[in-house]
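Report on one structure; see the data block that follows.
Every protein chain except one is present and positioned as in the full complex.
A and B label the chains in the order they appear, each numbered from 1.
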Amino acid sequence: MAEEMTNPTPAETPAAPKAASAAKPAATAAKPAAAKPAGHAAPKGPPLATLTPELLQLQQQFGESVITPAPYVGVLVNDLSKLRDVMTYVRDQLGFDMLANATAVDYIKEGYIEVVYHPQRSKGGQPITLKVRVPRGKDPVAPTEVAVPSLTPVYAGAEFQEREIYDMYGVRFEGHPDLRRILTWEGFYGWPLRKDWREAYYEGDTKPFDSRWPGGHHELAEERVPWADNVNYPPGFDPLNFTANPDAGLYDSMAAGVPGLDAKSNGHALQPEGIGAAVPVLDRNRNTIADEEELQTDQIIVNMGPQHPSTHGVLRMVVKLDGETVTDLKLVLGYLHRNHEKIGERNTWLHNIPYTDRLDYICGLANELGYVITVEKMMGIKPTERAEYLRVIMAELTRIQSHFWAIGFLLNDLGAFYTPALYFITERDLILDLFESVTGSRLMCNYMRFGGVSRDFTEDQIMHARQLAFDRIPRKIDELEQLLTDNEIIKARTIGVGYLPAERSINYSLTGPCLRAAGVPYDIRRVDPYSIYDRFDFDIPVFYGADVYDRYRVRVAEMRQSLRIVQQALNQLDQTKPGDIQAGKKAYNHRVPAGEAYGRVETPKGELGFYLVSDGGQNPYRYHVRSSSFINLNSLKEMTVGHKVADAVVILGSLDIVLGEVDR
Amino acid sequence: MGLMGTGILKGLGVTLRHFIDTYAEDLKYILNKGGVQQPRPLRRQSPKNRGLVTVEYPRERLPLPENFRYVPFLVYDTEKQDDKCTSCGICAKVCPPQCIWIVRTEDPVTKRPVPQPKEFYIDTTICMNCGYCAEFCPFDAIKMDHDYELSYYPNQEPNARLVHDKARLTKPDTYHAAIHPTDWRRELEDRAAEEAKKKAAAEAKAKADAAKPSPAAAAKSVAKPTAASDAPAQQADAENKSAGE
Partner (left out) sequence: MAEQKNAPEAFENDPRVPEELRNNVFITSLDKLYNWGRKRSMWPMLFGLACCAIEMIATAASRHDLARFGWELMRASPRQADLMIVSGTVTKKMIPQIVRLYNQMPEPRYVIAMGACATAGGPFKEGYNVVSGVDKFIPVDVYITGCPPRPEALLHSFIKLQEKIEKQSLRNVPWYQKGEEDVVPVPVLGPDLVDMRRAQEIKEKAAQAASAQQQSAA
């Protein structure tokens, strides 16, 4: 990725932006370097990407009017109508069979929104970057007039990601099967991640806010807004006279065959006085047995969640049942949408590290690693040797404790209520003790820094880690296998359940243990090594069942491999210099050179990517998190349909999602 | 696969072993009670322990690691009878959720800032316990507390107890020394080293002054304004930056 960060002087770029077509805003033209970016200016004087062989091939195939170099990295697909052809070519001819990431950036000054795609090969290697641009449109509340062709026919994994772009930026996608808001709700006012959209507690474009020092009397955020609350309404809004339907369109495609549920009438009609629970209007008269000759069971729709003990948090599964069998499934997300990306764009680069802990709150250290290595790529710095080892030790211990947790709660979902989970939480607590003694907190470690880590291990802590890695955890993994692997009930409940073959998994952008349980040896530590993983001897466990049982077995095998890495790292740790944990001077006001980068790591849940755009300032211009839990959920429907409703819970458990990462 | 049911039996064996281990551990503890041992919760929650053992909070507690962080507090220098904080504002800048508010003291006559905070607020309902304020404070004036027993009933005035003001935040450095012994030792060493350096510099300066008058030392400190260890310079830098923005 460091090579892709091109030299920011436009004169040296190989391809001038001459091919920017007239239809597109000619924003690639180099502007005179402004003295200082005021607030959140779009990246100025965009340097152009070098064309990789794949991209040159694309240019040959589709012509220079379709494919032109994009600022910083990748290529621009100028002709929107060709996008699907280009992507099909990329997938079939170039072998980029997996859409790692899709997101958007709002370049408000240039007046367009750029949709960014990162397809990658499931065989490994770097992803390529393709971009399209749509004008922002004049109406800030309406979606864009120009629609981008949806990539769902090419990559099934694009479904949720495109919905997210629609939700956050108002970019319309033509041909998307279910284009509704995903993280907020239907009827939400505005497009939150657009740069001109301001939240109710808006205080400034970037942190640090001026009001904190030197004259900062404490004030509540509530005191600053007219509503004395974190809300914003359109002018003239009348709460006593409006119809709210946050689930509009949710049941549309599921209504067929369900008596009593009319696609048009599932809105929440407010009660006359406008107060109280919103009740769906059901047609009770239709609730009769349709066919007298043959007793047909009615299909019913059941909402599981957002408060449900087995949805691992605040996830809502809408399942359509024929008897006990799931015939359709939809997910409603966003119940833990904490505006991570909006806050992240206000934050300074350093501020974001503790926030990443709260993404996937089971494995905070793994998230931090992903973020800091991406920023380090952009800044072009390298951490010290000791810091690299400490990072790897922490990240792998995180993987072990996360898998302990995942297996424990998978068993909970299977009905083995709490006994396995209790055993594994005990082990996890011992690992968290190490985290706490090193970093200061059990979950929210805030340990990684740009160019290093915050604290060194003491001798006691190394001893603790050694006891865990060489004695305790290997023993406990054996015990775990004794307890569970051969258990006939577990086998009966999990083998063949949640089957999703490899090619479908890849198409759904499934990553992590679930993909490896389908026989694809895709692990970023091996296919695109980061940090110092290339120095360690470890295997990528792969199973071929593609079902819940093999996902469980992959996790157990991965814990053993992680242990091997921790053991090697601990053994090599004394070759590094104690105390040498930070490259360069420790600083808090980092400036990252203008540019963009997509960095990714293998977290216990799968591929965690960070897509960052810098305008050269102290704050990220764009801060996008490609979260594996979120994208893995794309495939839940296909895994679940046809199974019993009790299995739906187990299949969800086998995906091992964490809602903090799903909803961000 | 073997005989049907062996897998379950094997699993039951594990649970039985856990059961026995837990009581065996209790027994071992009771027999060893008079002996010299580590404190019970520490020993029984170590990787060497077997079985499932509970820490009986509030009767017994796990010892907190020194690095443990909860909400921050301000260190009061009992020797100099003064706040260590100079209200440089770095903690407020590095605070990710921006939960620190500082009012700088002004000299009533000259209107120039005095290195002491007039007011200092930390809103613990926003604080994410990340520890940046303590980590980046160049004066070791703000530290992370170990006191986690912070539960409150609602008051008539909301948030009154949850926003910590300066009086609530300030704690003596003896308390800091007690909960962060290693950190405190490092601070003392740093201070001693700095004083030695100052002394040496003063001597060198005196010598240089005696030899020939030179502004080299001053120029040097200006040339490196971002040096993190050079605390006063960093403060000046921070001030410059905020003035520029």
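Here is the rule we use: a residue touches a chain if its C-beta (ideal position, glycine included) is under 8 Å from a C-beta of that chain, and two chains touch if they have at least 3 such contacts.
Note that the coordinates shown come from a computational prediction; the quantities given were computed from them, not determined experimentally.
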| item | value |
| --- | --- |
| Displayed chains contacted by the hidden chain, counting the whole assembly | A, B |
| Residue of A:Asp229, A:Asp252 or A:Asp580 in touch with the missing chain, whole complex considered | A:Asp229 |
| Residue, one of A:Gln60, A:Ser253, A:Gln307 or A:Asn571, that touches the chain absent here | A:Gln307 |
| Residue in contact with the excluded chain [from A:Thr144, A:Thr426 or A:Ser531] | A:Thr426 |
| Where the unshown chain meets chain A, residue by residue | 183-185, 187-189, 192, 199-203, 221-222, 226-227, 229-240, 242, 244, 246, 268, 270, 274-278, 306-309, 313-314, 334-340, 342-343, 346, 354-355, 358, 361-362, 421-422, 425-426, 429, 442-444, 659-660, 663 |
| Residues of chain B in contact with the chain not shown | 45, 52-58, 61-62, 70-71, 96-97, 99, 123-129, 147-156, 158-159, 162 |
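One rule holds for everything that comes next: only the chains that are shown with their structure count from here on.
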| item | value |
| --- | --- |
| Chain A-chain B separation of Cα centroids, rounded to whole Å | 32 |
| Partner chain B, residues of chain A touching it in the complex | 203, 207-220, 347, 350-355, 358, 419, 422-423, 426, 429-430, 433, 436-441, 444, 446, 454-455, 464, 467-468, 471-472, 479, 482-491, 585-589 |
| In the complex, chain B residues that touch chain A | 1-2, 4-8, 10-11, 13-15, 18, 45-48, 52, 65-69, 87, 89-90, 92-96, 98, 100-104, 113, 119, 121, 123, 128-132, 135-136, 144, 159, 163, 165, 226-229, 241-242, 245 |
